[in-house]
Each structure stands twice: as C-alpha cells, then as structure tokens.
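First the structure, then my questions, so here it is.
The other protein chains are all here in position, but one chain of the complex has been omitted.
Take a look at chain A:
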Amino acid sequence: MHALFDPLVHVVQNTLSIAGLLWLGVTLFVYAVAIRIHHAARATPALHPLLLTVVIVGAALWLSNTTIAEYQRVAGLLHWLLGPATVALALPMYNQWQRIRHHGWRLVVAIAAGGVIAPLLAWLTVWVVDAPVAMQLTMLLKSITTPLAMEATRLIGGIPALAAVFVIITGIVGAMVSGAVFRLVRVDDPHAQGIALGTVGHAVGTARALQLSEQTGAMATLGLCVNGIMTALVVPLLFA
C-alpha cells in the first residue's frame, strides 16, 4: 500500500510550496500563451505548444538559475497527472471501437504493419552507428503516444526524457511531410492516409489528419490508439 500512494504524497508536498506554486503558475501561463501562438499560426506543426512551452520555461529556468532537477521536483504535479491522463485515453479508444468492428481485422493488420516498420527503421539507424543501448531502446517507442512511450521506455531501460522528445519530433515531422509523402507514394485514400498519420505520427499526426477530413481524423485516432496499446504491451514483454 505504501509504494502505491508514495509518489502522490511527495507531489502534494512539493506543489504546496512557494516554488511549486510559482513554477506551476509560470508553466500554465506560458502554455496558455503557446496555445494562442499555435492557433494564430494556423496550427503549424513546427510551432507545437509543447515545444514553445519547453523553450520559454527553459529560458526562464536558466535566467533564474533554477536547475532542471529542481523544476521537475516542484512541478511534479504535472508529471503525476500523466498517469490518470494515460488511463483517460481509454475514452477515445472506446469511441473508436465500433469502427474497428465495422472495418474488421484488415485495419488492425495495417496498423500492426506500420507499428513494426516505424520503430524498426528508426532502431536500425542508431544501431548501425553503435549508439548507446539506452538510446537504441528509446528509439523503439518513438511512434507511439508520449505517455505510453515514456512508461514503456522506463520499463525496458531506455531514457524517458529522450523518449518524450523523440516522440514529439517524430509527430511533428510526420505531420509536416505527410502531404508530400502521400503524393510521392500515390496514396489518396483518406483511410490509408489517416492510418499512416495516426500509427506513425501519434497525436500530432492525428491533429494533422483531423485538418484533412473527419474520416481521416477518425482513422488516425484508431491508428494512434491501437498502435499505442500494441507497442506498449509487446515491447516491454520482449525487452524488459
């Protein structure tokens, strides 16, 4: 029982301190501004609110001589909320359930194909240059949604902080190049485009898919959910 609720006690203690309230306030304020900027720039993937927030809060940390470790401790509430937020992903998954039943196993096979191709190619690239093992393992999770990627990375001995960055940049790149790539491989089927965006580019790719059409967005959500769950189940079983 102790280990179960231990982190929460520390999180509450750290949040209810002057530094805790201050940095939480700064982070939320900067995030609110970042969302405005993102909207003003017509949701350009490169100006993802997370990247903007990290850069601006990072600059504030540097200016105020606060270490990253100290910030992570006092702003621990945000990190803690990731757990419940991950559980909440059950809701979009549930909403897609009818669609899976309708389209049948072909969609699951397609998502599984993408779910194997993306990490395999990325891993090969860092494996050939003999990068540190922790970095190689982290690459395996780069195409699934950040909370699941970070948890799975921790289990297999990768680096969760790197996983978060790899995942976000992967999503941004996927969203930015998708138009050109789909023209190159001559795929204009919204189902196929959506599955590819969600499976390879997780939530950022899904946001892009939603801009294309509702159907593309629904398929992307499906790819995001199914690939996230399959990868987070399989990778720790194989490598932990």
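Everything that follows uses one rule, which is that contacts are C-beta pairs under 8 Å (C-beta built on N, C-alpha and C of every residue); 3 or more make two chains touch, one makes a residue touch a chain; residues count from 1.
Note that in this section contacts and distances are computed from a predicted model.
Think of the chain that is not pictured: of "CidA/LrgA family protein", "Homoserine O-acetyltransferase", "Anti-sigma factor antagonist" or "Sugar ABC transporter permease", UniProt labels it "CidA/LrgA family protein". Across the entire complex, the residue among A:Leu22, A:Ile159 or A:Leu210 in touch with the chain not shown is A:Ile159. Counting over the whole complex, chain A has residues 3-5, 27-28, 31, 48-50, 53-54, 57-58, 61, 68, 71-72, 75-76, 78-79, 81-94, 97, 104, 106-107, 109-110, 113-114, 117-118, 121-126, 128-129, 131-132, 135, 139, 142-143, 146-148, 150-152, 154-155, 159-162, 164-166, 168-170, 173-174, 177-178, 181-182, 184-185, 187, 189, 191-193, 195-197, 199-201, 203, 205, 229, 232-233, 236-237, 240 touching the chain that is not drawn.
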